[in-house]
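The structure under discussion appears below in the form of structure tokens.
A single protein chain has been removed from this complex, and every other one stays in its place.
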Amino acid sequence: MSRREHLLEVRNLEVVYPARGGTVQAVRDVSFTVDEGESTGIVGESGSGKSTIARAALGLVELPGRIVGGEVLWRGRSLRNKKYARQVRGPEISVVSQDPMASMSPILTIGTQMTEVMVRHLDLGKKEAVVRAGDLLEKVGIPDPGRRLGQYPFEFSGGMQQRVVIAIALSCDPKMLIADEPTTALDVTTQAQILDLISSLRRDLGLSLLLITHDLGVVAGACDLLNVLYAGEIVESGTADELFYRPHHPYTAALLGSTPRLDVKAERLTAIEGQPPDLRQVVAGCSFAPRCPYATGRCESSPTLGTSSAGRACACWHPLDSHQGNLTGSEGRLGHA
Amino acid sequence: MNRFKPQSRRWLGLVAVLALVLAACGGDDDATPTTEAPATTQAPTTTAAPTTTAAPTTTAAPEPAGVSIVVGLGTEPGSLDPQAVDQFAMFTINDNVFDKLVTRNAGGDLVPGVATDLGTPVDDTTWQFTVQEGISFHNGEPLNADAVVHSVLRIIDPDYQTPLKDNLGTVVGAEKVDDYTVNILTSGPDPLIPTRMTLLYLVPPEASQNADFGENPVGSGPYRFVSWDRGIAVELEADPNYRGGAAAVTNARFTFIEEYGTRLAGVLNDEIDLMADLLPEDNARVDQSWTTPTGLKQFIVSLNARAGSPVEDVRVRQALNYAVDKEAIAEGLFSGTGEILQGQMLNPNWFGFNTDLDPYPYDPDRARALLEEAGATGLEIQLVSLVGNSLLDRETTEAVAAYWAEVGVNAEIFIPEFSEYIDRLIDRENRPDAIFVPHDNILFDGDRTLSAYYHSQGCCGSMDPSEADDWIDAGRTEIDQAERLRLYQAVGQQGHDEAWYVWLISIPNVFAGTDRIEWSARADGLIHLVDIGVSS
Partner (left out) sequence: MGRYLLKRLSQAVLVVISVMVVVFVVTRLIGDPVAVMLPLEATEENRAILEAQLGLDRPILVQLGHYIVDAVQLDLGDSLWQRRPAIDIVLERLPPTIVLVVAGFVLGVLLGVVIGVVSSLRPGGWVDRAAVTLGLLGVSLPQFWIGLMFIVFFSVGLGWFPTSGSGGIEFLVLPAVVLALPIVGRIALVTRSSMIDEMNAQHVKDAVARGVSRTRIVLVHALKGAGIATLTIAGWELIGALAGGAVVVETVYAWPGIGFTAMQAIERHDIILVQAVVFVVAIMVVTINIIVDITYAMLDPRVKLDRAR
């Protein structure tokens, strides 16, 4: 039985870091994979551990943080091996971050920032690297690349900057791109443009994508598979359609309910009551239980991420598809006939 | 002055400054510190590694290896024109390069220089000197009557502006009698003309008219000027044809190192063979040290004896003398190198010294008694002083004030900036209660000292008119030596009895040197290179 090798495999990952008042368990038993050509999303609110997962996927969990359990494998080899991780970053995995202006060095030309990785990892001469950089700029939709290569980040607008960051990330033709809140700092129109760009690049280059965000709207069109992250654990995973129209986990539903929408007549937004748990003192049981309207005594023991159908998983003792419409379920909520 | 050439040179210089700064900011500069090429100074073989005999440092035709020494000076003269400045550093160097009609021997006595004798007074306004024949300057010009006349006229020329004029105040002219005989013309009878001639260096008539004579001096002495690297050193070499015969030291380099600690380190490191102004406490660290046979700086405290002064009572002033233990100061501050002044400002080898006078002994009880008698116990006065002008001047002042305090006189020490100190010293209206004075007199003659300090109209005396005024005035123009001596001794006696001063110590100059130097210090504190021997 030969499995098709995953590109990225995260298996039972546990990450902690010390903080005032105790040790924070930022990531508790997270598992997911990204395959070739696939695009996976991780959705969660701030503090859910998603940035830590992004760092782990780059082999960059550094002191004071520590991986205390599980594995992060790239093509079967552990990214905890620093040497391997250094080899892999750039030519195989790259990253696009939230704030493009902060992400680039303000005092180096974007040409330099693109060619420096190329020269190092692709063994290209300076001239060839420059040519390739120009091509990349065109690909991400920046006109007049020859002139632009000699410019500095502050000479670009916000959206252009993010395109440049994407171009830098793609300099060495990586297999997977990690996008950590790539559109959060942009206005809505630009957001759409960037997401479109990422999608088209994916198609053209066969790029895999690990998209990390708090914004459900962003993942909707961009990802094949979504993972919902809460308090350091994945509570539900499935395709966008499945999660949006038939969420199983109460948290997923609650997230959806608290998301403003343009196509539905304005209803009152329902904020989720309560606060996410303090990850310094992790108690047994479902971490969402304190805020969940469906919680019972059973929820005092931790639910496992069971698989309800192919690719579909949910960690809940009372998944919504078992509620038979009695309680305040999700039916009708999304307003689709 | 021609404004064009120097000006464009300066603009060029300024642009060069900017260019240098720009270039320098771009990167390293090379290590050679001078960009001008000094024509005659060589690589620093004499200042770097210790050498016993060094390679020749001149660029003249190759000569056999000579003997080089390095002398460390603490100040650099402003000019080497021997008539232009009154600076001891200049004398130290130039006494080797130039001749005078009259000079001094090592013991300080007047002896003929290039003159045949010490001069003859012809009449009240004329002194006659004869110059030895056959002497020439280093550039070939003859040293004859014309040269002497030229030298005299040059230095007294009002347009020439030299501070040395003060010491030649009575000289008004010179005239040639014959090829080797000269008459020095004075404004009146002046017994000091031979002494004054020790300050009149003879310069070559033609060469001295060069604008750069101050940087390229030409004399007739045992050593020739070689080069002057401003800020760095002056190099002299022995004149092989000198009439006095060959000298042991063929090359001498006078380096200027103002910082005492650095200069001393140079001696300790054998980079400097001879230096002056050694501090008493460093005596044990150096290979050798020499002290001038007599003191050169007279430390005294001037007391205001005028009517209305807090110390106008002679008993008080005497008490202030009895209160101070001068031996202790000499021993404690100067390691015994100072000579106690004998109740007068003159040294034993100065003309006018009174052998009958003794210093006021240390007797604090007597001091207290006198103060009580005069009703001055608990007296408060101000003692003006200076710092850094002479060796341990401030410390000596503090010691004196401490001794006075022990007998009940409280002196507040006031050390102003130097020009204010001068103002107070010469202020004829308001005399300070007490003022510390470091006095020196390179003429070694009582006239200058007594005129300034014992004469009620002098620059720095603090007393009411007395007979001493007349004696001093008379002595100034008294040709008869015996009579002159009697007059000055009388002045000294009066000053002693009136306790116009607290006479402390005469400070000698102490030199330090390395093992290879054979030498002894002169009474006038100068360094004659011809007298230095060098052992291997």
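Chains here go by letter, A and B, matching the order in which they are written, and residues are numbered from 1 within each.
Here, a residue touches a chain if its C-beta (ideal position, glycine included) is under 8 Å from a C-beta of that chain, and two chains touch if they have at least 3 such contacts.
As the structure is a prediction and not an experimental result, all values here were calculated from the model.
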{"item": "Residue of B:177, B:268, B:340 or B:387 in touch with the missing chain, whole complex considered", "value": "B:268"}
{"item": "Touching the absent chain when the full complex is considered, from A:46, A:105 or A:200", "value": "A:105"}
{"item": "Residue of B:131, B:192, B:333 or B:425 in touch with the missing chain, whole complex considered", "value": "B:425"}
{"item": "Of B:178, B:259 or B:365, the one touching the omitted chain in the full complex", "value": "B:259"}
{"item": "Missing-chain contacts mapped onto chain A", "value": "58, 60, 86, 89-91, 94-95, 97, 99, 102-109, 113, 116-117, 120-121, 152, 154, 168-169, 171-172"}
{"item": "Where the missing chain touches chain B, by residue", "value": "3, 6-7, 10-11, 13-14, 16-18, 20-22, 24-25, 27-36, 43-44, 47-48, 75-76, 78-79, 84, 86, 161, 163, 166, 214, 229-233, 255-259, 261-263, 265-266, 268-269, 271, 417-420, 422-423, 425-426, 437-439, 448, 452-453, 458-460"}
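Here is the rule we use: only the chains that are shown with their structure count from here on.
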{"item": "Distance between chain centroids, defined by C-alpha means - chain A, chain B (Å)", "value": "90"}
